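Shown next, in structure tokens, is the structure this report addresses.
A single protein chain has been omitted from the complex, and every remaining protein chain is retained in its original position.
Note that the chains take the letters A, B and C in the order they are written out, and that residue 1 is the start of every chain.
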């Protein structure tokens, strides 16, 4: 594995501004992981033993949780694309912040299946929220590491603006986890609400990327 | 996650004509999802417990439904490619119409396995038809959103022509679902017929794309 | 789905020489399917219930069949690459000949697991051979369709030469299937032998591609 052992201290001081990979390479790998996660979730839709509509009924919550997670992974794919296309260099820190995000996204199939197979019971709903929260924090860390590298006047920093959705989302997930102890459906409603919030287009952002 | 909170109403009015992603990126992600869906279907071919030809016999319907779904996913991959290569811009609406299509395609492994494991029983055959119908409608929506964006005189709109196959297919799926209540094999025959209809090449279309 | 209904007969006559997709696109999709098939095979390596070396023992044949199939899929990936990089156009016929090959390659995980879980019993060994044979025939069909399209003086046709490996392989698979009725290990030996035959490099071919 490629590594020199003769480190130059002077170089080390500015090494975190150095690229280790092209953004395109990082994005292709991330797209592959997200495409796999979004597709293998269907393997958790267990085939019913009987060939009746009744046998499908227990799958309804599994299906609903599948839809929710599919939408979330679609949102992450979209947001990740927006982030990386304004990224000019991938440092080691960015690479690992990105893998950290992929780690939490890879847990979606598990959390989704557990929620679905237990009719949105309280504990799985909380665990699902924790995965959502960790993924949102991981996205925020990735974004922060990239913005710090790109600089406050970079196109990315300007395109992000105040980033109210990015800041509101983890707050809402945390609130939803708390609400789940009162009523699990409140938590589920918040999860769905945040997804809808991301689905409503930020038209101005789209324009900026299009004209930028 | 990248989002400005200072929306410009004037911009919003024309924002739906703005690009959020290159068509190449959208196609690569869609290709990955289709490649995964087409390949993981084989995981539903449960390994027989015994090492005899008799033990393979219950797998015959599973195998046949696998072949049918493999061909269908191949057709969608091909048609999707034709559609996207004439797409010049990906708006937020196109992105989500595309994910909506991928959602229904991702259900092929489930519907295929249920049909196969129940010897093409009526209810699974109907559910399979519903998935086919929803995928066809999703493709039609995606195509409509793109054509509206590209304009009526765009190369895509002209290449599509009257699109009789695209309009006939959902009609036939709906008819097949109705026929399944009479005889499930009629429905299966229609599903196979529509696949054959798509397999027969539209030579003129190929020529247009090749010379265009 | 894109299809005009106003076909031009004059055009139809020469339509089969028209491209529907770039070779790069076809290869990327095929690579994805092969990468998935080669990787999900490991899901058939069932986790032993106990944490002892004895519990691993029943996995030995599964592991051996996994190694054999891994090598075969690697060979197909390599040969497919050689074929497509000399392909200048993808017609509808080439596209479907390619999907036909991918279909048989997608059955490798199933055949591999069945052979492995039954200690290379006769019937699974025969079925494995049938999958090998069908994949080899599918490759031959794909190659023939492409060569016919490229022409007898094309770089591909010249690079192929007499293609003795491509012709010998299906013959040997067929022979191995027959031999399995006598002794299943003879069949397995032939399968391994053909793989080794492909592993030994065709140095001249490599040179031609490198200098061509």
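Please note the rule applied: contacts are C-beta pairs under 8 Å (C-beta built on N, C-alpha and C of every residue); 3 or more make two chains touch, one makes a residue touch a chain.
All figures in this text were calculated on a predicted structure; none of them were measured in a lab.
Among the chains in view, which touch the chain not shown?
A, C
With the full complex in mind, choose from C:96, C:110 or C:139 the residue touching the hidden chain.
C:139
Which of C:28, C:64 or C:192 touches the chain that is not shown?
C:28
Which positions on chain C touch the chain that was left off?
So the residues of chain C touching the unseen chain are 28, 31-32, 34-36, 38-43, 45, 47-48, 50-53, 56, 67, 70-71, 74, 77-79, 81-83, 86, 136, 139-140, 143, 156, 159-166, 169, 198-199, 201-211.
On chain A, what residues meet the omitted chain?
1-8, 11-12, 14-16, 18-21, 25, 28-29, 32-33, 36-37, 40, 43-44, 89, 91-93, 95-96, 99, 102-103, 106-107, 109-110, 113-114, 117-118, 121-124, 127
Following the convention adopted for this analysis, only the chains that are shown with their structure count from here on.
Cα centroid separation between chain A and chain B, in whole Å?
26
Any idea how many Å lie between the Cα centroids of chain A and chain C?
Computed value for the inter-centroid distance: 36 Å.
Would you pick out the residues of chain C that each touch at least 2 other chains?
In chain C, no residue touches two or more other chains.
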